[in-house]
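Heads up, one of the protein chains got dropped from this complex, but the rest are sitting where they should.
Right, chain A next:
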Amino acid sequence: MALKYIDEFRDGELARAVLQRLKTRCRDLGPMRFMEICGTHTVSIFRSGLRDLLPPNVELISGPGCPVCVTANGDIDRAIWFAGRPDVIVTTFGDLLRVPGSRSSLLQERGNGADVRMVYASFDAVQIAKENPDKQVVFIGIGFETTAPTVAAAVQMAARDGVDNFSVFSAHKVLPPVMEALLESENLLLDGFLCPGHVTTVIGAKAYQAVAERYRLSCVVTGFEPLDILQGLTLLVEQRAEGKPSVEIQYRRGVTWEGNPTAQKLMAEIFEPADAVWRGLGKIPGSGLALRPQWARFDAARRFDLPPMEGKEDPACRCGDVLRGALRPPQCPLFRKVCTPQNPKGPCMVSSEGTCGAYYRYFRES
């Protein structure tokens, strides 16, 4: 596999030229606030040191776009409940292991003897199920529309290969409904969204059309390299200058208006929209994905008769405000003092793409 074309999008000289143009464009405009929804954007912005270089009237707010961070306490508690069943192997993506639930984390439970395994792909979980026919393998499905199709494919694979000891606990989330929920919340004044390139390769830029029209808001689908982000911001600023908010694609090398029909079809075949609880944001109608009734036998919640659980949130933790863009991490009383990546109180600190984690790692207080 060749992975090139990275350097081109990190070219220093070119970036400085684009930045200069952005500054010139911003000169006669008032203050502007843009939200990057996706954690990968947040990290890229920090890693390239972009924030310090932006014109003073451009403010970037980090949104809720880290799927690990938005996983509610209740869902972590449920994952832990599965891990506590006899003869169950819980599999999931790495970052989730450390996320604290109401009382414990999967990592802590693993230390106490639960069989919890980290996988890089959902197919690996099916493989583990094949290798352990006398155990039940539960995959904790988290992530946005980028990962959901792969989990759907894993369910299909399990069905095709007759892997009856594999099931999925779906804590998947979808993006457009949460964007609307954010815009409905008070005090969030935004001029536009820097929309995530990866998710949009699947759902297509058309997914933002309704939001853009209803709220008269710019949505620019943007790639993740520093030059992508600079160009995405330039497009947002230009839309603002012209007073014509719309959906635009900066990340043309990956994203189309329609998205990936195969992935969409796969997702729609296995999953249906469901209400979901987001950490800090509460229940958002239609923002989650549940297995369709015809795939119920692969639904871990049904297979194990999961009891109802109300997650308990730590009252001192301000992750909810951070996820809404209402609070910058250094303004949280726990940040750096009580809450650190080694001892995270909230999910924004746990994930490598969490806003607080990114601030902790990369932000240089001057």
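Here are some notes:
Keep in mind that, in the parts below, a contact is a pair of C-beta atoms (placed from the backbone, for glycine too) under 8 Å apart; a residue touches a chain by one contact, two chains touch by 3 or more; residues count from 1.
By definition in this document, contacts and distances are computed from a predicted model.
Looking at the choices "histidine kinase", "Sodium:proton antiporter", "Hydrogenase maturation protein, carbamoyl dehydratase HypE" or "Alpha/beta hydrolase", the name in the UniProt record of the chain not drawn here is "Hydrogenase maturation protein, carbamoyl dehydratase HypE".
If you put the hidden chain back, the residue from A:R47, A:R103 or A:K283 that touches it is A:R47.
When you scan A:G254, A:G286, A:G311 or A:P341 for touch with the missing chain, the hit is A:P341. The chain that is not drawn here is touched, among residues A:P226, A:P245 or A:G259, by A:P226. With the whole complex as reference, residues 1-4, 6, 10-12, 15-16, 19, 46-53, 98, 120, 226-227, 230, 340-342, 352, 360-364 of chain A touch the missing chain.
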